[in-house]
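Only one protein chain is missing; all other protein chains are in place.
When the chains are written out, they are named A, B and C in that same order, and each has its own residue count from 1.
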Amino acid sequence: MEEQGLQYLAEAREATGLKIVTEVMDAASVELVAAYADILQIGARNMQNFHLLKAVGRCGKPVLLKRGIAATIAEWLHAAEYILNEGNYNVILCERGIRTFEEYTRNTLDLSAVGAIKHLSHLPVIVDPSHGTGKWRLVRPMAMAAVAAGADGLLIEVHPNPAEALSDGPQSLNPANFAALMEDVRELAAFLRRHSA
Amino acid sequence: MEEQGLQYLAEAREATGLKIVTEVMDAASVELVAAYADILQIGARNMQNFHLLKAVGRCGKPVLLKRGIAATIAEWLHAAEYILNEGNYNVILCERGIRTFEEYTRNTLDLSAVGAIKHLSHLPVIVDPSHGTGKWRLVRPMAMAAVAAGADGLLIEVHPNPAEALSDGPQSLNPANFAALMEDVRELAAFLRRHSA
Amino acid sequence: MEEQGLQYLAEAREATGLKIVTEVMDAASVELVAAYADILQIGARNMQNFHLLKAVGRCGKPVLLKRGIAATIAEWLHAAEYILNEGNYNVILCERGIRTFEEYTRNTLDLSAVGAIKHLSHLPVIVDPSHGTGKWRLVRPMAMAAVAAGADGLLIEVHPNPAEALSDGPQSLNPANFAALMEDVRELAAFLRRHSA
Partner (left out) sequence: MEEQGLQYLAEAREATGLKIVTEVMDAASVELVAAYADILQIGARNMQNFHLLKAVGRCGKPVLLKRGIAATIAEWLHAAEYILNEGNYNVILCERGIRTFEEYTRNTLDLSAVGAIKHLSHLPVIVDPSHGTGKWRLVRPMAMAAVAAGADGLLIEVHPNPAEALSDGPQSLNPANFAALMEDVRELAAFLRRHSA
């Protein structure tokens, strides 16, 4: 939907007070997307699109950098360096699953990456259990696990009626399940702050 | 060390009150090991050793079945069926990491398998973050994450002096870190019981 | 080097009579690259860059589409559809290795993809044993194997002095080894034409 889609998102922000995170697909669109979005997302397929990484490094907005489905943790951090090197230190990493032989889940969500990133860098890392598993029943346990592993945030798909969603329905939570999960996540995070090693 | 090793384990049980879990490597040894151990472990390399699976299915002791490093969740459950089919329903599954392209961790610990097993079967599932990551620094976050994902237990390597361990030192906790983790795991488990979905 | 690099390539074509294949990295550069190159290459990292695929679909030049390191054969063929759908039927597929757990080779060159592509589509498929293995000693056997598997061509790195190459030296053939290989490949191809099933 190009710019009109961005305007709709801006209206939604106005109406709800929510921040907007949206994906930018190529270097040529960075300026336009940065004019509307609060955070620019680099998708897993673009994790090594170095033109794009440099462009968001100069855009003045925070960047959410998703891990490529076949990217090692080291490659992911190298990709982040392209953004940091342009002077943009507001980089958030997002683990969203890697491709393995397992077929039950869409990807294999690698929660050990959370602890690895915490050890190897100072960057915040969030987790996307929806894309990472492809199954809504696994979103709750993996969201709780991600927080317990030390994740700084979650990216979760929600749909008012997952059964009728045009895309990603099977991995989306309905609003009631999402609200219940968020309440438990908040309490878990508070529990963990009281028990930090 | 063969039978003498089992006798040492039995003495350790006598002295400490701890239960003994030990690995059985082939069908011919099942009777001997079952005479000493409380739980017989099937290692990842033997997950599809069908002779051995049938033999432990007839041994009368609980069995801890580790997931093969290249086994799908479906194959793992099929392996468990070989034990169940012999009438031994005391099977505990243990997720211990799968082999992927990632090189930072020894294996990729697949915590989504915990929720998958809970959905697909009635069997208890535990998690081994020591073998699953190969790095002691990742043991604590992944142990906490495993419990938050719904795991029924943990298998953690401890060594009085990891730096001098003959094997698996880099993935072993020292007793102080282990004790601190166990205390937090217990409180996390209690927290989760109060917040079950 | 941007456009100057393309001019150097054009001069090399003038001097040698060789055709030029060069990579295009984003949709914005397609027109410029198409003005110089005989064949536009889409690199493995851009295999699912759909803007770029559509742009080369409209460029009027043949396209060499490399397989992504984590792309299934089905996904690779779907990527080719984006180019074909724009009316450009001159698409050449290039197998260059997939990412697996194996560490001896840089990638695992999947020669079964050659036969699979021949069965599933009408597109020509070539093989890159240099990137596919990362080791010059494996280039000859895998080049011969690729031709025997039915590949329509090879993409091989050559350097006058591999030990001093700025990049990709360990996987490059020197000119003497390359010439010897080419002679044998030609004879093997002739042999295979006489023995087609």
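As a convention for this text, a residue touches a chain if its C-beta (ideal position, glycine included) is under 8 Å from a C-beta of that chain, and two chains touch if they have at least 3 such contacts.
Computed from a predicted model, the values in this text were never measured in an experiment.
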Among C:Q7, C:N85, C:S112 or C:N161, the residue in touch with the chain that has been omitted: C:S112
Given that one chain is not shown, which residue among C:M47, C:I73 or C:L155 touches it? C:I73
Where the complex has a chain not shown, which of C:A28, C:L84 or C:M144 is the residue touching it? C:M144
To test your reading of the contact rule: which positions on chain B touch the chain that is missing from view? 25-28, 45-46, 48-49, 51, 68-70, 99
Chain A, residues in touch with the chain not shown (by the definition above): 99-101, 103
Write the list of chain C residues that the hidden chain touches. 70, 72-74, 98, 100-105, 108-112, 114-116, 118-119, 132-133, 137-138, 140-142, 144-150, 180-181, 184, 187-188, 191-192, 195, 197
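By definition in this document, only the chains that are shown with their structure count from here on.
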Mean of the CA atoms for each chain, then the mean for all of them together: which chain is nearest? A
When chain A meets its copy chain C, do both sides use mostly the same residue numbers (more than half shared) or mostly different ones? same
Rounded to a whole Å, what is the gap between the Cα centroids of chain A and chain C? 33
Contacts with two or more other chains occur in chain A at residues 70
